[in-house]
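The structure under discussion appears below in the form of structure tokens.
For this depiction, one protein chain was excluded, whereas all remaining protein chains were kept in their positions.
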Amino acid sequence: MKIRTSFASDNNSGVHPEALQAICAANDGHTIAYGNDPYTETAIEKLKEHFGKSIDAYFVFAGTAANVLGLRQAADTFHSVLCADSAHIYVDECGAPEQYIGCKLLPIHSRDGKVSVEGIQKHLHGIGFEHHSQPRVVSITQATEYGTVYSPEEIKTIADFVHERDMVLHMDGARLSNAAASLGVNLRQTSADVGVDILSFGGTKNGLMFGECILFFNKKLSQHFKYIRKQGMQLYSKMRYIAAQYISFLTDDLWLRNARHANEMALLLAEEVEKIPKIIITQKVQANAVFAIVPAEAIPLLQKKYFFYVWNEKTSEVRWMTSFDTQEEDVRDFVDFMRQIVK
Amino acid sequence: MKIRTSFASDNNSGVHPEALQAICAANDGHTIAYGNDPYTETAIEKLKEHFGKSIDAYFVFAGTAANVLGLRQAADTFHSVLCADSAHIYVDECGAPEQYIGCKLLPIHSRDGKVSVEGIQKHLHGIGFEHHSQPRVVSITQATEYGTVYSPEEIKTIADFVHERDMVLHMDGARLSNAAASLGVNLRQTSADVGVDILSFGGTKNGLMFGECILFFNKKLSQHFKYIRKQGMQLYSKMRYIAAQYISFLTDDLWLRNARHANEMALLLAEEVEKIPKIIITQKVQANAVFAIVPAEAIPLLQKKYFFYVWNEKTSEVRWMTSFDTQEEDVRDFVDFMRQIVK
Amino acid sequence: MKIRTSFASDNNSGVHPEALQAICAANDGHTIAYGNDPYTETAIEKLKEHFGKSIDAYFVFAGTAANVLGLRQAADTFHSVLCADSAHIYVDECGAPEQYIGCKLLPIHSRDGKVSVEGIQKHLHGIGFEHHSQPRVVSITQATEYGTVYSPEEIKTIADFVHERDMVLHMDGARLSNAAASLGVNLRQTSADVGVDILSFGGTKNGLMFGECILFFNKKLSQHFKYIRKQGMQLYSKMRYIAAQYISFLTDDLWLRNARHANEMALLLAEEVEKIPKIIITQKVQANAVFAIVPAEAIPLLQKKYFFYVWNEKTSEVRWMTSFDTQEEDVRDFVDFMRQIVK
Partner (left out) sequence: MKIRTSFASDNNSGVHPEALQAICAANDGHTIAYGNDPYTETAIEKLKEHFGKSIDAYFVFAGTAANVLGLRQAADTFHSVLCADSAHIYVDECGAPEQYIGCKLLPIHSRDGKVSVEGIQKHLHGIGFEHHSQPRVVSITQATEYGTVYSPEEIKTIADFVHERDMVLHMDGARLSNAAASLGVNLRQTSADVGVDILSFGGTKNGLMFGECILFFNKKLSQHFKYIRKQGMQLYSKMRYIAAQYISFLTDDLWLRNARHANEMALLLAEEVEKIPKIIITQKVQANAVFAIVPAEAIPLLQKKYFFYVWNEKTSEVRWMTSFDTQEEDVRDFVDFMRQIVK
């Protein structure tokens, strides 16, 4: 099924023309493979402009890999990684962290996708006791899987708590751009500057074709990572084609323009949907997701025309995502259709 | 360093214009993610045209992943995988097969990169003995890392031997196109038709941007593979951009045109180089690689202008690779330069 | 610290004289190593007498290994194992299942250590969805970590539910003897006969020196297990010394005499403790454990003389275990001391 637009996921969208143009422009003769090329060099420089000079940055193919290989640097097999029970690493990676790292993942129950210090604390027992996986990493998602956004202060609070216990803070930033756009801050103000140690910085959900970036703000944690990336089946031979995308992403605020637009479309969708009496918005709309409870009988009717995911069958809660290429018209058409269906 | 052309590796080259055009054309609105899109459907159809209707085919990001995840389907942790001591899986994947699968790799010494039945036989002991990793898979590379090519009969002989012992034949076909072009056969005549069970079918070294394909000719071996691909961090969200490349690759013989040209350039290079008295070609030139012993003192002088790899420091044996975009003029310039240096 | 008796754990106790005598008697000349000896043969026969003729049985060194290697036979890396949030495999094996198997463990909240069908059901979503670890095994503990015991009917209900979904039922039977003694049934009536597929049958906590047994009641699940045991570092060379213990354990009801006594001592302890007003028994005493809330200030005073574990610091809940060698006098002394401390 070819579809014009959907509210299923931001990775159903295509590639922003500027990113595609960058890929095409990089297709010029030979370069050395595996990242030893001028495009990658420039992309790393761009990353340093945005995240600070002391970073260590590595490109990989995909977001799951960015999370897993990044976490692998902080967590040994006998460690545990604490995360929200809705975290991508916990529910959407088919057990890749456990398989690849060999560590334990411990879920923290959360209604809005955010981890709290209290939630972390519940898992902090058995320290030094060899029968117990040792808590080592807290992983947070920014923006969360529920489209909510941590304030910089919230992150700082978690980071301080974590660091006082000699633990590491990991951030799944598949939608970091959307969070920063929502907060009105730059990329480092919601990551490096507030205590994140390891960041998965995503582009694919925000208008790039492929390729994600792992950033280490604590260089002790990036030791030997080049071997891990290769062994982890994530060293791309023709690296320039990821690098070129990131150069465009971090030039003239493409990351921000794309994210801001997606966020605005989500807000518009939420505002319009709220006017429909039988639909209840269930989460704060802070990024590019709208969660809503819809009359159960309406869902299949809506899905006949628009593809999207049911988040919770029991409560008939659904998720709608917007993206860089969602048009205002698409949103209005969708809401109009919804209004007809849900009466 | 931006380089016009190099003889270092076929993955230093760029992307063929037809493949790039296919990517751009696929950038049209939304499609469902993770391979449930019409591009992927068409690409699978194309693969079936070339490899037979009963295949199971999956795209992944990279060649190392294609090898490792494919082998993972046949080898349990207590199995061994037998391969040439020069095999990519043995020497160039940073131990990914051992790490990911947990199995043992057993090297078969080979001067030309080919595995022989005698070489396999040496490892067939301790069968049924629980102290010993059980031989389960033979992996061959077509074309080999030395640029040599197995004849279909050679593969058939190995396949029969392997299957009689209830073992599995895996083929690393990162350069299958070059082998088929060299043999003057189609893709299946040197893989599915001669007994290969699992194939890594590569495109990146032959003019594509990214994405490799794992083909299962024995469907018992592909069971549950969708989970393995996801857990293996190799499920691409915007799959259409790999699929579109493979559609172009398998249309109008792009795979063959590219491979044939690269092979011809290697032959030309070898012919010209052979005229230089102090350089000795060390392997049959059957695909797109030329191996040669060059006077040790000449190597750094050559590398000042042309980037390539020294294969064996002790014997001063070097490897030169050609690719789809190597120009006859590039070859002649390189040989002229060599002639000046090596007198 | 040498201690006469303790209520800390049943593995603080020694070895029953009959088991020790069996070990000594086996120390007679040479036998073939790795289990190909007459002692192991006899032990397997004894196991068949108790658990049925169609079992496949393997000895390993320890209980954690029995659980992990047994589960490994049913769970692939992309599977999940569902268990109580107090299960030994979840909280007391330092993440061994995740590390060794590579699978996901999903906790089911339970106040009394028992898993319910409702609890299982909460995790049964995302079936067939490749982003989600696939639910494959339910693991229950008999007797539970809280000293409670599943009735045969309860197990049957879970087994039926599990088997209808093509899943596997695993039982951690580290204290299976205590459960059977408590229920007044034989060993198979609370395992094989009610639908358990894989059983860790423990002896060390019930008077043996070392060695646990993995029983497969479904032979499809034991395929290739001999390799897994060896590779899992659990193949004992001088196997006769484990086998001899199990022969004694399963002869003249040693398993039952030991378990019944331990259970009786736990009941006595609970009865006497209940008379102390400020102490509250928190779990049904069905096996050899007593859980109680004790005034927080009394705990360190009690621990000066008696070693035992605090189960929950916040609620000042403690665990007392009895064992085959706990004497009635020990219990009465302990309770007397408690009465003095807790006034």
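The first chain written gets the first letter, and so on, giving A, B and C; residue counts start at 1 in each chain.
To be clear about the criterion, a residue touches a chain if its C-beta (ideal position, glycine included) is under 8 Å from a C-beta of that chain, and two chains touch if they have at least 3 such contacts.
Note that the coordinates shown come from a computational prediction; the quantities given were computed from them, not determined experimentally.
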For the unseen chain, which displayed partners does it touch in the full complex?
A, B, C
Touch as defined at the start, partner being the missing chain; which of C:86, C:110, C:204 or C:263 qualifies?
C:204
Touch assignment to the omitted chain, from B:98, B:212 or B:330, lands on B:98
Using the touch rule from the top, list residues of subunit B that touch the missing partner.
77-80, 91-95, 98-99, 102-105, 107, 125-126, 130-133, 313
Can you list, in ascending order, the subunit A residues touching the missing chain?
34, 76-78, 130-131, 134, 224, 226-231, 235
On subunit C, where is the contact patch with the chain that was removed from view?
1-6, 8-9, 11-15, 20, 23-24, 26-33, 37-38, 61-65, 68-69, 93-96, 99-100, 204-205, 209-210, 227, 230-238, 241, 307, 325
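Rule of thumb we're sticking to: only the chains that are shown with their structure count from here on.
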Subunit B and subunit C share contacts with A
Per-chain C-alpha mean nearest global C-alpha mean belongs to chain A
Distance in whole angstrom between the CA centres of subunit B and subunit C is 51
Between subunit C and subunit A, distance of the C-alpha-averaged centres to the nearest whole Å:
42
Centroid distance [mean C-alpha coordinates] between subunit B and subunit A, Å
33
Give the residues of subunit A that touch two or more other chains, as numbers and ranges in rising order.
93-95, 99-100
